[in-house]
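Excluded from the complex is one protein chain; the other protein chains are retained at their positions.
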Amino acid sequence: MSDQSVLYDVPGPRAVRRQRIGTAAALVLIAGLVAVAIQRLASRGQFDSDLWSPWVNPSDDSFAQVWELVGRGALNTILAAAMAITLSLLVGVVLGVARMMSGRMGRIPVVGFIELFRGLPVVITIVFVWRAMAELDVPIDVLPGEPALWYLVIGLTLYNSVIVAEILRAGVASLPRGQGEAGRAIGMTEGQVMRSILLPQAFRTMLPALISQLVVVLKDTSLAAVIGLGYFELLRRGNQISQVLDNPIQSLFIVGAIFVVINYGLSRLAVYVERRMSTSSYSDPSPEVGEVTLGAQAHGGAGGV
Amino acid sequence: MSPVIDNLDLYWSGFLTSLEFIVYSLIGSMILGTVIAAFRVSPIAALRGFGSAYVTVVRNCPLTIVLFFMAFGLPELGINRSYFFFGIAGLVIYTSAFVCEALRSGINSVSAGQAEAARAIGLTFTQTMREVVLPQAFRSAIPPLGSVQIAMFKNSAVAGAFGIGGDLFSVGKNLTSAQGYSYIPVLTGVAIGYLIITLSAGLALGLLERKVAIAR
Partner (left out) sequence: MRIKKLGAAAAALVLAGSLAACGGGDDEVEVASETDFEAGTTMAEIADRGTVTVGTKFDQPGFGLLGLEDVPEGFDVEVAKIIAGAMGIAEEDIEWVQATSDIREQVIEDGDVDFVVATYTINDERKQRITFAGPYYEAGQQLMVASDNDSIEGPEDIADNPDMKVCSVTGSTPSEQIREYLADDDQLVLFDIYDKCADALSNGQVDIVTTDNVILLGFVSKSEGEFKLVGEQFTEEPYGIGITKGDVEFCEFINETLAENEDAYLAAWDRTAGEVEGTEKPELPEADACA
């Protein structure tokens, strides 16, 4: 439904005039608020060049260092997110399949696990993994790379794998029932039906949701900076720079902009993938998957949303 | 588990503060989210643009940075309030973007005939929205709205990590760093507190869905 044309008539001359007045009034109001904000910020010195220069002026002494640190931070963020989403995919598929295929008794621990990590804020999960593993002296060193990265990734995986499991469930539920029935009719076992028929199709439906979940994971990596986990991802680098240069507003503005740009790009990718798939797939563009996605996106990003 | 038992009063007050936080944020985000959703479908292009930009930026920005700008950016604009207020403001602004999108999906699910009929009997845009579309949209939007709000309940922990003071996460931080208790029991207590909130909300949402939601 294209709501624009349905919710109101094609505007006649009076309506057009009213809308133009409304547009002008809205613009004036917005511009006014922005002007007040700028004036107040300027009076606090937030537009001083020495606060902005290391970020925007290539001839500034610190420019190269600042952008190098931020670049490394962004790479670390992407690395942690990529590892987390990959592991979440693996674990999530196992969990989802286990939930769908187990009998009543077998389902209980799986559902328990899923509900537990869905109900906990991600930030708590990450802190718990970090501190518990340190307190219990778990030999995290056997894994390559820094322990802090693994604590973050494991914490993120515990949360996001359950989301993936739920996305998978929604994806399989959205497939036409005939698929599974046909498989069973030709004598396949449940496992074969799942593996050869349902999962491959469900994955295609899941793809946009998974990319959206990647956005969530990316935002969640910034939690490491908030809880003091010593992993130097993007937000931590922003904090480091702002402490040396005394420009927290400016530095975090730029860091925030970088996050928005990266995530926006990924979201557009998700939309593109969804569009390409909906022209070729024959399963319902299911409202359930969309809903799990929205809930998951709201969940993700800093504490699970 | 002795740190939990010894400090049950702290945990309880942290739990209540978290609840307080959540309730304010729930109300605030629903109101603001509805406003932004109205902007996005309004005939006034400037409002549509603003709503669209707002949702794009806020959805893609980590909550941690939104909270930072509330706590340290708003005072630069001359707005000085308690950090509790800023925490709620941050959570409201962040969550409202998702509420807006959930509502839009609800609005989109209201069949075109409803709006056409409203127009046919001469209702203006505002009347159409208020009397016909939004009530139905809300009922469709309950499932995604519910999960958005439950997500917000969990996000309140992040605000606690920011110096809100007094909520469940801060209680955990206080007991472990300032008083040196061991992490595992303290965090287990905090986790149980949050689980009580989210699991009961999940159950309540399920009940609500069954009673009110429209099958699509």
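The letters A and B name the chains in turn, as written, and every chain counts its residues from 1.
The rule is simple: a contact is a pair of C-beta atoms (placed from the backbone, for glycine too) under 8 Å apart; a residue touches a chain by one contact, two chains touch by 3 or more.
Quick caveat, the model's predicted, so the values are computed rather than measured.
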Residue, one of A:L69, A:M194, A:I211 or A:I258, that touches the chain absent here: A:L69
Which of A:Q179, A:Q240 or A:S278 contacts the chain that the document leaves out: A:Q240
Residues from subunit B at the interface with the omitted partner, ascending: 71-72, 75-76, 80, 83, 163, 165, 173-174, 176-178, 180
Positions on subunit A contacted by the hidden chain, ascending: 44, 62, 65-66, 69, 134, 137, 226, 228, 230, 239-246, 248
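Everything that follows uses one rule, which is that only the chains that are shown with their structure count from here on.
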Centre-of-Cα separation between subunit B and subunit A, whole angstrom: 17
Partner subunit B, residues of subunit A touching it in the complex: 1, 3-4, 6-9, 11, 15, 19, 22-23, 26-27, 30, 37, 40-41, 44, 46, 115-116, 118-124, 127-128, 131-132, 135-136, 215, 219-220, 222-223, 225-227, 235, 248-249, 252-253, 255-256, 259-260, 262-264, 267, 287, 290-292, 294-305
Touching residues on subunit B, where the partner in the complex is subunit A: 41, 43-47, 50, 56-57, 59-65, 68-69, 72-73, 76-78, 94-95, 98, 101-102, 105, 107-112, 115-116, 119, 124-125, 128-129, 133, 143-144, 146-148, 150-152, 154-158, 161-162, 169, 172, 176, 182-184, 187, 190-191, 194-195, 198-199, 202, 216
